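The full complex has more chains than appear here; those shown keep their coordinates.
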Amino acid sequence: MTDTIRKDGRITTQLREVTIERGWSDQAEGSALISFGKTKVLCTASFTNGVPRWLAGKGKGWVTAEYSMLPRSTNSRMDRESVKGRIGGRTHEISRLIGRSLRAVIDTKALGENTIVIDCDVLQADGGTRTAAITGAYVALADAIEWAREKKFIGQKAQPLIDSVAAVSVGIIDGEPMLDLAYVEDVRAETDMNVVVTGRGLFVEVQGTAEGAPFDRRELDSLLDLAVGGAADLTALQVEALGRASA
Amino acid sequence: MTDTIRKDGRITTQLREVTIERGWSDQAEGSALISFGKTKVLCTASFTNGVPRWLAGKGKGWVTAEYSMLPRSTNSRMDRESVKGRIGGRTHEISRLIGRSLRAVIDTKALGENTIVIDCDVLQADGGTRTAAITGAYVALADAIEWAREKKFIGQKAQPLIDSVAAVSVGIIDGEPMLDLAYVEDVRAETDMNVVVTGRGLFVEVQGTAEGAPFDRRELDSLLDLAVGGAADLTALQVEALGRASA
Amino acid sequence: MTDTIRKDGRITTQLREVTIERGWSDQAEGSALISFGKTKVLCTASFTNGVPRWLAGKGKGWVTAEYSMLPRSTNSRMDRESVKGRIGGRTHEISRLIGRSLRAVIDTKALGENTIVIDCDVLQADGGTRTAAITGAYVALADAIEWAREKKFIGQKAQPLIDSVAAVSVGIIDGEPMLDLAYVEDVRAETDMNVVVTGRGLFVEVQGTAEGAPFDRRELDSLLDLAVGGAADLTALQVEALGRASA
């Protein structure tokens, strides 16, 4: 790590300004509007009794997620997937990643036969939408579980959440590892990695991709170090948001 | 009109609290986050040079709109249209209504061969989403046209906007005409009408539907009176928003 | 109203020649082939026991409608929606309008847990397809209800039909309000309105759209007057058709 100053004034190990507006929605059982700099993602958690048919009768709950971008969340307008009539590969990939990341910290037995669907809709995109989505989704999920506890849909002593989870991107730009890439950095990165880490510091997902040149073991190691640090900062912000009274 | 006080404390001729957060988006050429009470719609305007193929070479521009609801904008979660692979009739209907309403105040010749796409995404729904969408869309549209003028994509003296436009719902509940129905009112209304009115007080669209019993001419007249009054209030709020410096 | 003579020889307050060929289909429980001038719509009513799942067990019936145009019903051939794999917004909009119009004159309790699906297929189009469809659909619906009464699927004294319903278009051309627009008139109209009226003269739907310039209250009033008169003529033709023995 060095003290290189980035275009937006950050040092390499620094997150963008992160804000978590918990309880943004009046409708959802849990919600958070999260910002990583200009990236803004609205995360809602919808709690319903019952589980999909393939899981029925096993005494376990289900958590799943859907990710989507508004058509003008990006610099030039994209066609809506509803208009195209099909969901693109990237959308599918990220929805699945968010779902797996959340299930990694859920004890589905403790959740009982209930389903929580997390929707992560990107209102504005400036890099790191999937990592912001996971980080905000955890807050919405935690609130939906508290809601269900109050409504007695889950037991008063049940602990469906066995850990917290947050995610951050890291990448190598001009040979230098950097944390939480903004869009202009992301397009220049030679290697790009999204890392999902629990509150206890364990890995849930490590997804590294050589965008430019393949990377070696030393580079991989320094990216992982950077990600673990950034994820710890995000965990602290989640704890703080969940400690405040909901909006 | 009477002085009946509604559940939320309004009198029959009163709008809910309306806020217009102009310039909400850092990405779009024009944008507004509009609220009619708890109904919140993000409207963005995307300006591009050129027109669809069927309009090319006629020296005219094009304005169109797409409306959509986030899956958990409502009290219980709806499936995404992108997941269902098809757009529902209601969505189509409202997208077309918004587009027609905006085109009614556009001089497409003055716009030149440019296209403006308005996206209206409902972040939270509590009745009146289509009327809020039209009212906010006008603000986004006006800003996109100013942007294009500054960028010299349209002439400095061109006046593509020939009027402003706003919309409001009215309905008859327990025999009494009321302005700007919230969701709990909307489901109880015997007759429901959406009225789109220009800044000069002319009608662009009048869509009245008997939800319960058919209505007579006298009822129709009183609903139209109410709508014209409410639309004038919205016009004033648009003027005020466009007069402020953009966020 | 004036005595202006239109291209096809009609005065402004005059319908085109309307014919209703009741019982056209050997297959459907009720049917009518209706013509408004060259516009020809085949309306069939399909009666089945039972209701959609969301309505089951409430002791109520359901009436719904689907509208479609044959690909060469129009002057130049349109692609089939089945080939495109998606139903367009206009089709959805009109199907919904027909369904709402019919339900406005149905007592769903008296219908019992039965479903009637109305199909309106435009064989030839020359303006006013949606209004012809509603007017013909009522005849098919009435016959399907009689069929069901004879088959004892509904009680002998049940009166599911509480009124009749008809629809007509009106518009302003060169400043003059006119009834029942043919296609060449429709494309020239500044304002276009479809009005659905019951046999008793009450409004079910009022859908006015400014195609050219926005319209004022006086214009709106004269269009409504014209529509109410035309609808009364159509009601008389429906009564006559239902009084004849079925084909």
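Letters A, B and C name the chains as they come in the text, with residue numbers starting at 1 for each one.
Just so we're on the same page, a contact is a pair of C-beta atoms (placed from the backbone, for glycine too) under 8 Å apart; a residue touches a chain by one contact, two chains touch by 3 or more.
What you see is a predicted model; the values in this text were computed from it and never measured.
This structure file defines a homomeric complex of 6 copies, of which 3 are shown in place.
The criterion applied here is as follows: only the chains that are shown with their structure count from here on.
Contact topology of the protein chains: linear, an open path with no closing contact.
Put simply, chain A has to spin 120° for its C-alpha atoms to lie on chain C, with the angle rounded to a multiple of 5.
With centres taken as mean C-alpha coordinates, the chain found closest to the middle of all protein C-alpha atoms is B.
Each chain gets a centre from the mean of its Cα atoms; the one farthest from the centre of chain C is A. Chain B and chain C have centres, each the mean of its CA atoms, that are 28 Å apart. With centres taken as mean Cα positions, chain C sits 51 Å from chain A. One simple way to say how far apart two chains are is to compare their mean CA positions; for chain A and chain B this gives 33 Å.
Those residues of chain A in touch with two or more other chains are numbered 85.
Only residues 86-90, 92-93, 95-96, 100, 104, 163, 193, 198, 200, 202-210, 213-217, 220, 224 of chain B touch chain C when the two sit together in their complex.
Those residues of chain B lying in contact with chain A across their complex are 25-28, 31, 38, 42, 44, 46, 48, 66, 68, 70-77, 80-83, 85-87, 91, 117, 119, 121, 123-126.
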